[in-house]
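As you look at this complex, bear in mind that one protein chain is not there, while each of the others sits in place.
Per-chain numbering from 1; labels A and B assigned in written order.
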Amino acid sequence: MDFKGAHILHVNQFTREDLEKIMEVSKKMLPIAKGEETSDLLKDKILAALFFEPSTRTRLSFESAMIRLGGRVINTTEVKFSSLIKGESLEDTAKVISSYCDVIAVRHPELGSAATMAGASDVPVLNGGDGPGQHPTQALLDLFTIYQEKGKVDGLHVAMAGDLKYGRTVHSLAMLLGNFDVTFTFIAPEGIRMPGKIVDHLRDKGFTVNITDDLAEGMKDADIIYDTRIQKERFQDLELFEKIKSVYVIDKKLLSKCKEDIIVMHPLPRVNEITTDVDDTKHAAYFRQAFYGIPVRMALLAMVLGKA
Amino acid sequence: MDFKGAHILHVNQFTREDLEKIMEVSKKMLPIAKGEETSDLLKDKILAALFFEPSTRTRLSFESAMIRLGGRVINTTEVKFSSLIKGESLEDTAKVISSYCDVIAVRHPELGSAATMAGASDVPVLNGGDGPGQHPTQALLDLFTIYQEKGKVDGLHVAMAGDLKYGRTVHSLAMLLGNFDVTFTFIAPEGIRMPGKIVDHLRDKGFTVNITDDLAEGMKDADIIYDTRIQKERFQDLELFEKIKSVYVIDKKLLSKCKEDIIVMHPLPRVNEITTDVDDTKHAAYFRQAFYGIPVRMALLAMVLGKA
Partner (left out) sequence: MDFKGAHILHVNQFTREDLEKIMEVSKKMLPIAKGEETSDLLKDKILAALFFEPSTRTRLSFESAMIRLGGRVINTTEVKFSSLIKGESLEDTAKVISSYCDVIAVRHPELGSAATMAGASDVPVLNGGDGPGQHPTQALLDLFTIYQEKGKVDGLHVAMAGDLKYGRTVHSLAMLLGNFDVTFTFIAPEGIRMPGKIVDHLRDKGFTVNITDDLAEGMKDADIIYDTRIQKERFQDLELFEKIKSVYVIDKKLLSKCKEDIIVMHPLPRVNEITTDVDDTKHAAYFRQAFYGIPVRMALLAMVLGKA
């Protein structure tokens, strides 16, 4: 795809070549993201960060990415955007705001909202999460983390654990990894397993997909364990939730039974599902993963603005 | 008037000469506002955007204007400004904040609040709307839209439709246009007509002012139709509201019966009063109008900071 002027809406919009291009540009952004080098690449460009639902970290990550490249930011964190309350369409909002800026990052609780805004906007729109829909920059930073931590993607065995049913990040990452040659293991208790649709899609494409509800068993041969938070709200049976919560915990001891170089990823926030004694081990990639949101978003901003 | 160091509080503070100066500077700002050229005119200047009530679009427009000129922004969108809650006077707030910045843009729900703050501030204050009072930058961008779309103001026939009683924008624009040679037609149903005070004022100054409740009739000879949203809250009789709402609609068909080069303006947000099939016609000026808030606010910021 031609990134210049493009909207970033959905993980399925990328070919493997596109993904490799994003990874390559993200890698070049690393020293600037770390503040070791400075850049004026996006000087005089304005990002409008429109957050119609709170997602402090995603917003700050977009803003920091823009600023690290010398760009400027206007934003709104007002859940109740005043003109929308008055009955304005999302299209009109996008049309107007797009005349105030050079690129838009949007977070909105409704499925499809980012695409709706992209349709009316005069500038590129980056989807920062549209409810139960997509969150492509998260999936791309997850992919970048794998590249950085493992040096490659092909040939890896990727396990995913936790809430695989409602977890938007694991769905998106699984789809992205479908562009590479990996082995999947999905670890989840009954009720919050990976949707059959995704499992079937991957198997149809020829992938090996293992399914288990045993965390230790699932992690045994993995190069990467991508863990996610299990939310109480998903369970009607609270006793069951408590039981699962106490079993689905990654700690130092469990990791000692895994591959010596297994890395632990997590989209954060984590609560109890990864114990803090893991933080200081070489396995813990989750804080670096959060940081990698900066270079990846820098890459996307530069690319859609035609400056990469 | 001498713009350097001046407060922008009320449309009545401008002479025709002042208005022409603002239009002239706004026009020069256009390529920068569009991002075609860059500027460091206000480098090292800080705008404090103080929004004590939400008006996302006005705020973003002020901020974008400042940034396009190389300036910086600090802002608050906190309806409950913490020091005011503790009982501080608006004067004290203005005095303190004015020592943190070079210019203030303020939006506040109370009539006269911007003038109160201007009285205590050590830096210029731009009124971004003070409740039922003034919103001079909106009126100026409306005037600039007319200049840009029609190349002149004198000799035009300007129709205004919708809620002319409570609509702050139509009052301010009518007052501004009182500095030029125009013909007015005010189109509104009983109950939300243009206040007699304004009609009398214009007629006393020698203007032709037509009054009608028939939208098609009122638009027939107009060069410009300035439409506004009719709000349900203004009506006790909801049936009457629904009837009026269904009649006061500008669509492609209606425009086909008007002057060939009529333009449609609207302060936005619009709901149903202009159908979306108008958007793609040459008549639709409302999105450009929203954009013109940028060059006009750039002009005002530069002028009060003595940099125009």
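What we mean here is this: a contact is a pair of C-beta atoms (placed from the backbone, for glycine too) under 8 Å apart; a residue touches a chain by one contact, two chains touch by 3 or more.
Every value quoted in this text rests on a predicted model; they were computed, and no experiment measured them.
The missing chain, though absent from the display, is touched by one residue of A:R68, A:H135 or A:H157; that residue is A:R68. Residue-wise, the contact with the chain that is not shown comes from A:T77, picked out of A:T77, A:T183 or A:T212.
Among the residues B:L9, B:I32 or B:A48, only B:A48 touches the chain that is left out of the figure.
In the complete complex, the residue from A:Y166, A:F207 or A:F291 that touches the missing chain is A:F291. Interface with the hidden chain, as seen from chain A, comprises residues 35, 38, 54-57, 59-61, 63-64, 67-68, 73, 77, 229, 268-271, 287, 290-291, 294. For chain B, the residues touching the chain absent from view are 43-46, 48, 72, 74, 76-78, 80-84, 86-88, 92-93, 95-97, 99-102.
Just so it is clear, only the chains that are shown with their structure count from here on.
Between the two copies, chain A and chain B, the Cα superposition rotates by 120°, quoted to the nearest 5. Separation between the centroids of chain A and chain B, computed from CA atoms only, is 41 Å.
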